[in-house]
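Would you mind keeping the following structure in view while I ask a few things?
Omission of a single protein chain aside, the complex is shown with its protein chains in their original locations.
The chains carry the letters A, B, C, D, E, F, G, H and I, assigned in the order they are written, with residues numbered from 1 in each.
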Amino acid sequence: MSDFRSLLEAFDNKFPDRDYRIEIVSPEFTSVCPKTGQPDFGTMTITYTPDQKCVELKSLKFYLQSYRNEGIFYENVTNTILDDLVAVLEPRWMKVQADFNARGGITETVTVEHRA
Amino acid sequence: MSDFRSLLEAFDNKFPDRDYRIEIVSPEFTSVCPKTGQPDFGTMTITYTPDQKCVELKSLKFYLQSYRNEGIFYENVTNTILDDLVAVLEPRWMKVQADFNARGGITETVTVEHRA
Amino acid sequence: MSDFRSLLEAFDNKFPDRDYRIEIVSPEFTSVCPKTGQPDFGTMTITYTPDQKCVELKSLKFYLQSYRNEGIFYENVTNTILDDLVAVLEPRWMKVQADFNARGGITETVTVEHRA
Amino acid sequence: MSDFRSLLEAFDNKFPDRDYRIEIVSPEFTSVCPKTGQPDFGTMTITYTPDQKCVELKSLKFYLQSYRNEGIFYENVTNTILDDLVAVLEPRWMKVQADFNARGGITETVTVEHRA
Amino acid sequence: MSDFRSLLEAFDNKFPDRDYRIEIVSPEFTSVCPKTGQPDFGTMTITYTPDQKCVELKSLKFYLQSYRNEGIFYENVTNTILDDLVAVLEPRWMKVQADFNARGGITETVTVEHRA
Amino acid sequence: MSDFRSLLEAFDNKFPDRDYRIEIVSPEFTSVCPKTGQPDFGTMTITYTPDQKCVELKSLKFYLQSYRNEGIFYENVTNTILDDLVAVLEPRWMKVQADFNARGGITETVTVEHRA
Amino acid sequence: MSDFRSLLEAFDNKFPDRDYRIEIVSPEFTSVCPKTGQPDFGTMTITYTPDQKCVELKSLKFYLQSYRNEGIFYENVTNTILDDLVAVLEPRWMKVQADFNARGGITETVTVEHRA
Amino acid sequence: MSDFRSLLEAFDNKFPDRDYRIEIVSPEFTSVCPKTGQPDFGTMTITYTPDQKCVELKSLKFYLQSYRNEGIFYENVTNTILDDLVAVLEPRWMKVQADFNARGGITETVTVEHRA
Amino acid sequence: MSDFRSLLEAFDNKFPDRDYRIEIVSPEFTSVCPKTGQPDFGTMTITYTPDQKCVELKSLKFYLQSYRNEGIFYENVTNTILDDLVAVLEPRWMKVQADFNARGGITETVTVEHRA
Partner (left out) sequence: MSDFRSLLEAFDNKFPDRDYRIEIVSPEFTSVCPKTGQPDFGTMTITYTPDQKCVELKSLKFYLQSYRNEGIFYENVTNTILDDLVAVLEPRWMKVQADFNARGGITETVTVEHRA
């Protein structure tokens, strides 16, 4: 659980009888490497099937921006964002994929999934 | 159900014995954000297997253009277009995918499916 | 069945013991809209697993060119080309996909399949 | 001169001693064809060398959105946007390029230039 | 001079005091090879600086469609289209570029220019 | 079986306990059309799971070059290359895909598979 | 002049007799909008012909990172970076181009040049 | 097992209760052909589901760089890297894919998988 | 001068009063390396302004195919093709560009020009 979870807001899903998919892509994610203090950059892709709640986009933007000056590892930030969103939205299914920019000529992608 | 459903026209499927797929892509969809009053832009992709009826393309164009000055959220417009088309065409299967342009650096895609 | 079916020629499949796939792409397909008289343009993709016969490419080219001045709807031309090819080749499996160019900002793809 | 010119706001160029270039791309421009009443879509690219004033981006967004329900021809809208911006900004040089989406399979680009 | 020149219609240039550029791209040009009788396909790009007249887009579409069943060589069709447009529009400058699809693995582009 | 099979050389697979995949792409394949005498060009893609033997790359290059002046149809050359490679390597699984360049505006791909 | 200028380090150009060009692209530039407090993202491209000094890349990285939490407008940051680099390097020629990501569907690029 | 296995370091997976996927792409892999002594270049893609341990990225970079002057065949290096990583990380699942640059106009990709 | 020059045929330029440009792209050029006997592949691009004569495309195709089994260096084949075409067509201007595929990871392009 991150310190920023409370920033996330939800609105009622008006079509709960139907399984459908929402995909949100944020190519301007940035955080800080806890080892080197250097900024990391990446694309955060959140895909989910809502149950009773959908994430409010503006609140999600502020939530993701909160990591801007946080020192956190790739694997941790991806799992934490999934945990926060699952706690707030209780979706039927959710996937968070984080594609980080190359460092030292090497690129890493972390993909985490939750199933209700 | 939208106010524009009656704009949709259908013609008889001449090959009802065969399951086949029609995909229609409209990259010029635009509506208005009900919160900010700002225009939204996106690509609407409609894929379906017709049963007895196919959608007439010109009527679909006018139907989609009707949202031009409507204030409606992403999730609602996608589900409503599916509802309208399913009511008029009674397809064996249909999917509506809406890819909205980035707002605040964040892009959203909504994908809704119907199976007869 | 089109008027042009007799243009299609076949040659013997020399490898009938093996299930394999042939894909033919013709990006220069053109016919005429029966409503407006305006030319339509598209890409015709034919994929099949031959049984005893393969289509002769030059005859297929002439067959597809026969639609140049024909007034025919998207759904009809795609299904008719499949019917003609299935009748002449009796393939184990065949798919015809027609990707038509945008009209009024809207693009349509029709995909039809036959299984022996 | 358009009815919307007064929407444009400028701010002081803090580097008037230097000739430099600002390019603004708005891929979500839409107006209406005065003949058919059908919506037109395109990308508006504005490039200029400021003299004493730079255009304020948010006011430019509102200005461009004002054409949403206006009936106006390609050539006229491009020349009019240049006239309005030149009147408000008095730039050393300015170019407006409008790339309109295909209609009837045909695409048009209009490019207009002003030199002080 | 082609038989189709009379199809071209012009409208008054409302901005004759300004040198500006109009580019029209028609990726659905088709004619017939006079030698083989086989259809040719290509993209016709017309760029010009209007003087007193601009070409009306719908009439240009019909004009270009007239070549659909004409037997004419690459070099001739490109030069003839330039001649017809120059005669009707009397532009300050005009360029016609024809990019023909590959035949026998070889692609040809013809580019013709007129300066008043 | 081709005349060139003996050109193919194999080396021992050092990891026979593991199922893995090797994909070899040769975009410079050329042969001759037996009907017209005209050269054909294409990309040959060979994918396989080795059993006890892997193909030696240089010998494969010489083998594929042997078709340079051979008159052979698309379907035959693809099936023959598969037959030769299967005979020499006895793989657990193999696929040969041949993507030939457009002739008369039409492209053909042949895909052939072998399973031990 | 920015507060960060002193971060920039230079090394001696070993080839001062030759006019040559160095281009440095930093696609991970981020600052903050002074109006909205929202982060901006962009690509900073620095091109120059060195005289006696070249910029040390690591120091340039730290210099560009210093803007991470600074509130500064597009035009100002681009001109200021040029001023700082010119002061430290005294190049024969330098260009700074800043391509900022879309905000409200609108993209801005600022290009500033210095000539000794 | 390579001589470089000891270079690989692991850190504890903090989310062992969840099956998730990490993909690491290193497009700057280079080794030497043991036959010709010529350098080989390629992209190494490592994908895995961690169990108790994740690979430390910097140590992986040094590990992969160790092959820089090693003479080793495509199939061997791919299998050996998998063996080393499996020994150190004991992942639930892992795949190593090596895409080598063209030699003599021919490209080879080797894909190796491990399942716990 | 090559042995194949006599294969080139010309037809009369019907628009000799106008300077215009013809570009011919042949992406299926192949010859043989005189040193190694290995086939070379490349794209031959011929651009010219005709005077009294244009090259007949089919004859050009046969001319270029003649190099299929010829041993000839990159620089020589490019210059020789220019010499042959200039001798036959006497163009006002001509450029021949040969882009050869990579060998040993290295690509070469030769560009030769003639001005009357």
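General remarks:
Here, contacts are C-beta pairs under 8 Å (C-beta built on N, C-alpha and C of every residue); 3 or more make two chains touch, one makes a residue touch a chain.
No experiment lies behind these values; they were computed from the predicted model shown.
One chain is missing from the display, and on chain A it is touched by residues 38, 41, 101-105.
Those residues of chain G that touch the chain absent from the view are 13-15, 18-28, 54, 57-58, 60-61.
Summarising the interface, chain H meets the missing chain with residues 28, 30, 38-39, 41, 65, 68-69, 101.
We adopt the following convention: only the chains that are shown with their structure count from here on.
Across C-D and A-B, the chain pair carrying more C-beta contacts is A-B. Comparing contact pairs by residue number, the interface of B-C is reproduced by A-B among A-G, A-B or E-F, since over half of the pairs coincide.
In whole angstrom, the spacing between the mean C-alpha positions of chain A and chain H is 28. With centres defined as mean CA coordinates, chain G is found 45 Å away from chain B. Among the residues of chain F, those in touch with two or more other chains are 28, 38, 41, 101, 103-105.
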